[in-house]
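What follows is a single structure, and I will ask about it in a moment.
Here the complex is missing one protein chain, while the rest keep their positions.
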Amino acid sequence: MFYRENGQFKTSYRTDQQIFPIAQDRWLILALIAFAFIGVPLLVDEYMFRAILIPFLILALAALGVNILVGYCGQISLGSGAFMAVGAYMAYNTYVRIEGMPLIVALLAGGFFATLVGMFFGIPSLRVKGLYLAVATLAAQFFCDWAFLRIGWFTNNTASGSVSVSNLSVLGWTINTPVEKYLFCLGFLVVFALLAKNLVRSAIGREWMAIRDMDVAAAVIGIRPMYAKLSAFAVSSFIIGVAGGLWGFVHLGSWEPAAFSIDRSFQLLFMVIIGGMGSIMGSFFGAAFIVVLPIFLNQFLPWLGGLVGMTISTAAISHTEFMVFGALIVWFLIVEPHGLAKLWSIGKQKLRLWPFPH
Amino acid sequence: QAKEQFFPSLVYRTGAYAPNGVPFANGYADYLKLTNARGGINGVMVSFEECETGYATDRGVECYERLKGKNGGATVFQPLSTGITFALTEKAPGDKIPLITAGYGRSESADGGVFKWNFPIAGTYWVAADVLIQHIAKKEGGYDKLKGKKIALVYHDSPYGKEPIPLLQERAAMHGFQLSLLPVTHPGVEQKATWLQIRQNRPDYVLNWGWGVMNSTALKEAQATGYPREKMYGVWWAGAEPDVKDVGAGAKGYNAITMQHGTETGSAVVKEILDKVHAKGQGTGPKEEVGQVLYMRGLMSAMFAVEGVRAAQEKYGKGKVVTGEQARWGYENLNLTQAKLDALGFKGVMRPISTSCQDHMGAAWARIHTWDGSKWEFSSDWYQADEQIIKPMVKAAADKYAAEKKLTRRTSADCTS
Amino acid sequence: MAFFLETLLGGLMAGMLYSLVALGFVLIYKASGVFNFAQGAMVLFAALAMARFSGWIPGWLGIEDKFLGNLIAFILAGALMFVLAWLIERLVLRHLVNQEGVTLLMATLGITYFLDGLGQTIFGSDIYQIDVGMPKDPIFLFEGVFEGGVLVNLEDVYAACVAALLVMVLSLFFQKTGTGRALRAVADDHQAAQSIGIPLNRIWVIVWFVAGITALVAGIIWGSKMGVQFSLTTVALRALPVIILGGLTSVPGAIIGGLIIGVGEKLSEVYLGPYVGGGIEIWFAYVLALVFLLFRPQGLFGEKIIDRV
Amino acid sequence: MSTPNIVLNVNGIEVIYNHVILVLKGVSLNVPQGKIAAVLGGNGAGKTTTLRAISNLLKAERGEVTKGSIELRGERIENLTPADLVNRGVVQVMEGRHCFAHLTIEENLLTGSYTRKDKGEIAANLEKVYNYFPRLKTRRTSQAAYTSGGEQQMCAIGRALMTNPSVMLLDEPSMGLAPQIVEEVFEIVKDLNTKEKVTFLLAEQNTNMALRYADYGYIMESGRIVMDGAAEDLRNNEDVKEFYLGMGGGERKSFKDVKSYKRRKRWLA
Partner (left out) sequence: MTKKIGDVILDVNNISLRFGGVKALTDISFDVREHEVRAIIGPNGAGKSSMLNCINGVYQPQEGTISFRGQTFKHMNSRQVAEMGIARTFQNLALFKGMSVIDNIMTGRNLRIKSNLFAQAFRNPFGIGGAQKEEEANREFVEHIIDFLEIQAHRKTPVGQLPYGLQKRVDLGRALAMEPQVLLLDEPMAGMNLEEKQDMSRFILDVNDEFGTTIVLIEHDMGVVMDISDRVVVLDYGKKIGDGTPEEVRNNEEVISAYLGTSH
């Protein structure tokens, strides 16, 4: 009833090409962003920031990067953890080795090096496809894991191989408190989400999707597979690299290669699949699902147990958390195999018809 | 104002490292329960809450954030993971919460002048490595006999496994033995190539710096390649029951350093726990596990946590709940004399420990124990790590850290406050 | 020379063990087009069941004989895998007919989490033993020829034989029987397979059950080697380069791939590792697989990837 | 209407895809035993959907029948699996061929005999299919993916025949086939219909052909049946002639001369 585009006539292609062509959506998103920047810092406590929101923002950013490669360009990659690591370690090196290096430049430099590495490991995609490619990208993952452990230069020769940064600041604004960190990450996420959205709704985005959906046909209409695939690897690993830098610098503060292990690669891939392949929004949903849900379950289950007068042991909570989480994944897939973003849009479609079905 | 002293507990009872994480967590919990059974810390009851980290750094950080402000604020954190320790080292100063890392973490964090909030009480990896070399030298009949010997370090490829390397290299240079480094990738189930190399090079000794399943795998591979277990020495995280349990007789002869204690089923504190906690049906784990190596480690770590608070109460008011910041003072001024230890039931289990502003470790004693096929038996006398070697290394590393972080050393005024 | 032989043998044996796990992946992929992320979890689950049953059952039934105890445990664990296969079909797969590969992959991830949780809940998360009487101590061959002889582990040899046997049986099954053909049809197109009367439900139960049994066998062998514990799931990661090198759809490929990877990684670690600080075998395995893929994108024996317009 | 022996009875079904897209809005039709019924209609009318609903392949497309009933010889079949239906003799040839890409042509055909157990029968069926489509025999060892469009279409039809059906649902069987093969396919249909008493329900765009061979026809438009009648009658209906057979006013119009000024103008604007 209220969610209708009736009467919103588009008089130019520009208006039809807006990111959110429906006015209600536009307002909703603007309100959401405003709330994220202004409302959330007023409402939320430190734990939420540090343990949930900041990791969520950073991983959503990384998932966004992965989605470009996997969701839009169809190149399944399990090397995302490695690209994050490259971003983090190279940002670190840029930051500590060059005196007076501004933080943002260091993070972007991390992204830049991740781009290089990403493109290098993207080369096999010109020949290798699908699951074969997915497993092949694990070569990147394991190689990077090894390199950062073994090659002293990357860690500034710290004996333990663990590096750390602190006292972050941008143009005199110190980024210390959780709120500051949150805003910093949020800023990155919003800017990159916008840029990514622009890309995927432009020519290059269509090239990616064309390659994903049917590469032979794409070639016939003049799309160069090499350019499309490598550009997807480049853009994607840039974003992932920046996210890696943020993960190290802002979230952990101190890290070792294990922070970007294969588990991270899988985790990011799963975010994209469960959130919705080929959907920017899906990256956020996916990140929320995979980051927030386990933590929520972990705290919710004891509470639930308390209600029925049971105290559950830590191990049992953990195991139940695993089981519930696994079951929820399956359940959501059954309800909507194309991910949460699709579920969302179907929901909207229903709302549009409401209260008259069909 | 909280009425109970809150001890958050980061544990891992699931996943790849659970067999080792569980007994530690049980010991930790049981000691806190015992403390309450004993009437609390000068009447202040303790409370605790566990949070599962799965040995993963990011979940550890989440747990830390979750628990640090709960129930009137955390007293102290003990992450039981070098990775989490590294991450929390960056966060704890901001939150003014101390970290106890008994027998793990950064070795240079023994330097209280730089690491104000870290307490690697009772030993660091440099201590462990140093003592192991001392023991080997003794077996060989003197340091001069080490010349030309080959020692291989099989290590968990992570900051944890790498910690002892600088010290071993230092010692290798001093005594002229040859150190070969053999990394094993997490979680350590794949060691075939490692042990083939060992079979080829036939090192005189193998040091095992593993954790979790890596330890038992190492023993199994040693058996499969015929490397004598008598020549193998584990760090104190590689010398407990879960490490040898399913290898059984195959592990016979394997040695490991102990962090003072070994399996202590006969000790007073264990009897007291069986009596006051388990007998009341409040025991955390199975009875058989009480007194085992990792259980004792948990127990001991909990005891440090509690005794620090007791010490802090001396300064900030007896019978009062102290904040994390106040507790830190307690850990820095811990003075566990033999008498106090005996009173706590640690007679024969531990030696005195006293920390100070400069020295956050407080003691560097260790022994060796050996698996006889069914249980761990002490097989050496007490050793003490060589200050001459470790002190300068700690200082240099701590200074480097301080320089990187643009920290200045604490002044003596800061020490006394 | 003796050492080279040892490494080679070690590599071959390790390779066979990888193949055993790889086989489970190949089976399910070939027969339903699903990349079963849960294979590692199934190996652990099956091994836990076997370890605990063989510990519990003799106690309950008062059976002394170890062989009998193990046998009963094996049968029960097999039955459990059947129930599991049945449940997976009922609760998961049947609702995801005709969905894309990634969706199914994701569903198996859900299964992975569930099994990890369930396995540890029922069977505990400690380290357990499977003792099927495998010899643990090494034997030495050719002691006359080489100094110190060539070390061989009988345990590995037995394991390799079991793996080889399993592969032979499964290859025959796929190539020679009507059911095998139906399975391959299902992998190509669920809907078309349904349309001509292939009962997806039954097929899936069969396939997952066979994969479950493969997991059980792998679990027993690996478990008896390394102890049954959560880390067993990570053997799946070692099997991945094996299947892509051999070809996702090829049963014999799993074996050949395993041998190549096993030998490749052990030789590299032993001969190359020391120069670069060691720990290279994992990435070396993947890089090796990748190199093969550059020449044959479908793996050595995989079915040609079809792209046609 | 008296119902001599209705094999398939579709009664007022409504189909929704993806929980939101309503495609069939109350479709009813029935097919008597031993007859050939044709469903005709333009693109998107819902022919395929109707067939899928009957053969129960709808679930795989995330569609569901929300209203109405479907009966096979009096038995409700909405909850049977496609495999159950094949066992009851109902088989569908899917639109768009759907051959098993990695299997050879012969293996494709043999999968069709999954439900048949008798070896002799299978061999005979295979022979029959090769007789109908000699082209398949020459290509029997190639992987289906590497055969031409028409060969795949033959393969799909042949595969369905291997199940020994008593009711066949054919979705655009003539698509992509050369004219004389189209003719042959319809001859095969006739042949099976008369000789083996197979009942047919076919969805076709080739109205001309369909009405020549069918006994009865249904014409669908946007999810509804808008007209039905004996094929004979439909063929002579003026509207059908005009819109579906292209013979309004007698002579067939040349494709070159069809007026389309409206469209043309718009293109040039």
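Residue numbering begins at 1 within each chain, and the chains themselves are lettered A, B, C and D in the order written.
Here is the rule we use: a residue touches a chain if its C-beta (ideal position, glycine included) is under 8 Å from a C-beta of that chain, and two chains touch if they have at least 3 such contacts.
Every value quoted in this text rests on a predicted model; they were computed, and no experiment measured them.
For the chain left out of this panel, the touching residue among A:L138, A:A218, A:I240 or A:I290 is A:A218. Only one residue in the set D:S142, D:T194 or D:N236 touches the chain that does not appear here, and it is D:S142.
Although one chain is not drawn, the whole complex shows that of A:A51, A:L138 or A:I204 it is A:I204 that touches it.
The set of chain D residues touching the chain not shown comprises 17, 21, 40-45, 48, 95-96, 135, 139, 142, 146-151, 153-154, 172, 175-183, 205-208, 243-246, 252-256, 258, 260, 263-264, 266-269.
Listed for chain A, the residues touching the missing chain in the whole complex are 12-14, 16-18, 195-196, 198-199, 202-207, 209-210, 212-214, 216-224, 231, 235, 278.
The criterion applied here is as follows: only the chains that are shown with their structure count from here on.
The most distant chain from chain C is D, comparing centres defined as mean Cα coordinates. The chain pair with the larger count of C-beta pairs in contact, out of A-D and A-C, is A-C. Inter-chain spacing, taken between the CA centroids of chain A and chain C, is 32 Å.
Chain A and chain B have Cα centroids separated by 37 Å.
Chain contacts: chain C has residues 120, 125, 277-279, 282, 308 touching two or more partner chains.
The residues of chain B that reach two or more other chains are 13-14, 18, 22, 157, 183, listed in rising order.
Taken as a contact graph, with one node per protein chain and an edge wherever two chains touch, the assembly fits none of the named shapes, being neither a line, a ring, a star nor a complete graph. Residue ranges on chain D touching chain A, taken from their complex, read 16, 18-20, 22, 62. The residues of chain A lying in touch with chain C in their complex are 76, 124, 127-132, 135-136, 138-139, 141-143, 145-146, 149-150, 214-217, 220, 262, 266, 270, 273-274, 277, 315-316, 318-323, 325-330, 333-334, 337-338. The touching residues of chain B, counted against chain C in their complex, run 13-16, 18-19, 22, 157, 180-185, 187-190, 192-194, 196-197, 199-200, 212-213, 216-217, 220, 223-226, 242, 245-247, 250.
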